[in-house]
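Reviewing the structure listed below.
One protein chain omitted, others in place.
Now for subunit A:
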Amino acid sequence: MRIVIAEDDPLLREGLALLLRAEGLDVVATTDSPEPFLEAVDKHEPDVAIVDVRMPPTHTDEGIVAAVEARRRQPELAVLVLSAYVEQAFATDLLAGGAAKLGYLLKERVGRVEEFLVALHRVADGGTAIDPEVVGLLLARQRPESSLARLSPRERDVLALMAEGLGNTAIAEKLVVTEGAVHKHIRSIFAKLDLPPDDRADRRVTAVLRYLEAAR
């Protein structure tokens, strides 16, 4: 897997590169601001770009803008955005063009290397990785009278994991239930939320997030 990193903090940039290389991944370029990042993406055509949200010059949302631009130039590029804090607006901007090959994680998740690598691979393989924090934020904003209230606690757990981008097998593992049970829960959720009963990962996530957005 060929990776380009854009992160302005030198320590973090090098630490990330070190970690990924130690895992046998191919970090082809590390950059510290949007311009060199986009150049590196054009030059190396990587599989995955790992992008920090806050970068020079204004340290606000340069990373999001750069990620969206990189995707525009290379629609096949998988993008994993890392952020020091979750901001729902960033997630919404990112997901506007679909959730496939997209990730949005808190920076400290990188420290849980196994899970981070799983998320990285999932994104590279066309899936989605949304930070539980973001999902939690969206779920917490639901008013009690919204149709989410109709979900059972178990179904809410499943929904949250779905929104993170996990597949049925991973959800079953996390909740220690059978895949069949998860499948049943998902059908029930889709029915309660009037979502199309499509089971592909990115479509599921988009559908869930769109629904959460709309229900705000």
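The definition used in the following text is that contacts are C-beta pairs under 8 Å (C-beta built on N, C-alpha and C of every residue); 3 or more make two chains touch, one makes a residue touch a chain; residues count from 1.
In this section, contacts and distances are computed from a predicted model.
Only one of "histidine kinase", "ABC-type quaternary amine transporter", "FAD:protein FMN transferase" or "NADH-quinone oxidoreductase subunit I" fits the UniProt record of the hidden chain, and that name is "histidine kinase".
In the complete assembly, the contact with the undisplayed chain comes from A:108, out of A:108, A:125 or A:198. In the complete complex, the residue from A:22, A:89 or A:140 that touches the missing chain is A:22.
Of the candidate positions A:59, A:72 or A:200, contact with the hidden chain is made by A:59.
Where subunit A meets the chain that is not shown, the touching residues are 9, 11-12, 15-16, 18-19, 22-23, 54, 59, 84, 107-108, 110-114, 116.
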